[in-house]
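All protein chains but one are shown in place.
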């Protein structure tokens, strides 16, 4: 077990001050790849989903050359929100409901009624603003910076595990949405330790030993590693029984472990022998975070007759809510005048790593 | 059709920044006449209605000499809100419910229990604060500035149309209230163009041609003009049929047109052969506007046996809601980082005029 060296938690101000949140948009979020959705959600040309990225509205669409594209979800004419539905499929173009401007799936303005005779107007200049995006193993990411390193380089440390678990082939079986009254960093800190498991998640005790966590990654933007599943249990579920078939390709440890990773600053990746869970975080304010939690299974499982994903999604829904409640209680407690956190225990060494990586970005250079 | 000269829309900041809204109170609203209600609502002495003006509470009352008076709706003693009801009729005085101070219909303090022996207290000095008001064609307006030009001069360009449509004689047949999550300027901009009509208001297409708008006023605080009603239709209503009798006095064009005017910064006047619609805007915050929409008919119509104003009020309620939805979508879209509007089309030349007039007031001098 790595030592925390007695480092203390972040100063409370960083989680309770709206101005810090504004600063984070610039110094933390703008330079990092953020998960916005799944390739599997847009398989047809013209299929789209609406998402938010760095606090503003985006639309992600598959274009006519089958590429994934992400645009500001805003008509270039007067600024109208373009797509209002959460998802759908355009037939030929994205049409603004206000004045009927039509954009191709590549974002180009293909028709703008009554604009032909407009001075200073060149149609070519009014395509939708595109946002840098990239995919990795079926997941779609955006980056507000043009100088950030490639997504593939950034996530390379996870390539091996993603390949073994066949992440790219998995299908979403269920999705849960949460609105949490807590700063996004408290959620990362919570996910990076199992010290709280005995008190908060008694249902995990028969399945894993909270002191058994090992870390593949101990510093930097990716943190976490495997926890062995106890003898007698097969996976993480209410009764410890499998909910789907085990994917071929898993090694011995994979088949007998839960793997928990947090990837700065927007998602958690949890891998189990028979399924994968992905938490996608959208910070909304210094004290509000939206989370989308997806459960993915291999196609054989999804297509089998008796498959019921609620067996694991209900287990995790309960577990998630226990975590969110604790994070919300910390959010309240941190407003106490002069509160100063204690040193971290050695079970919280990944929080030291998270805090250090965070501080290296938020601090003035 | 006047050209937009390729001018671009207002910078988004002006509609999404609370500080600009504060500045507007001072530079835009304080110097302009604002519609607060109708003379017909207070025909008896002592009859009153509560309204808001420039963000604060006012009460409008008919005094004992039959004059319309407007006062701050606040007791001079400790600052209690004086009238809480939306409207009503005082018998002898306006009485504060807290300590029983009584004010005459002219605002003078007529009795203040237990104050006779109070040092430094002179009853004559504690009348209600009066606000400059004036009426025009049955409409009541307030002005926070004592140097603004007369209401009659300001609205003189509309005298002829108001006389022809007998505005002063009309009676309110129905009223609708709206709370809209959009900046007031987006509502003015929306009302000043019919470019959006084909996409947003398909029900208008059989009644008017969106390209047929003519402008009586193309610059300054009053904008707008007539749109011919299509052959076969008689007025703007669900089936194009009249809902009331046509007032005598209308000229040929009046009898076959819809007239749409916006009057900076607080109301829209829409005139049809058989009725008049008035939108009264109360900006509440940079992103919130309250609107009261009244439908007025001539007394012959109102008193006729089968009169049913819902025939037009329901039509416009639907149309209004379509407009508000678009304005709310623009309000969301304008928060997109770095959004810059495109040049206006020539169909949006009145928006150029609105923006120019607005900018001449908001800009530092």
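Note that the chains are named A and B in the order they appear, and that numbering of residues resets to 1 at the start of each chain.
In this section, a residue touches a chain if its C-beta (ideal position, glycine included) is under 8 Å from a C-beta of that chain, and two chains touch if they have at least 3 such contacts.
Just so it is clear, the structure is predicted and the values come from calculations on it, not from any experiment.
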Fill in: Candidates B:35, B:61, B:74 or B:222 - the one touching the absent chain
B:74
Worksheet item: If the hidden chain were put back, which of A:127, A:157 or A:341 would touch it?
Response: A:341
Discussion item. One chain isn't shown here. Among B:57, B:106, B:212 or B:317, which residue touches it?
Written reply: B:57
Response to the item:
Of A:134, A:200 or A:284, the residue touching the omitted chain is A:200
Response to the item:
Residue positions on chain B contacting the omitted chain are 56-57, 72-82, 84, 96-100, 113-115, 117-121, 126, 129
Worksheet item: Taking the full complex into account, what residues of chain A touch the chain not shown?
Response: 3-6, 9, 12, 189, 195-196, 198-200, 211, 326, 329-330, 332-339, 341-347
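Note that only the chains that are shown with their structure count from here on.
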Worksheet item: Which integer distance in Å separates the CA centroid of chain A from that of chain B?
Response: 47
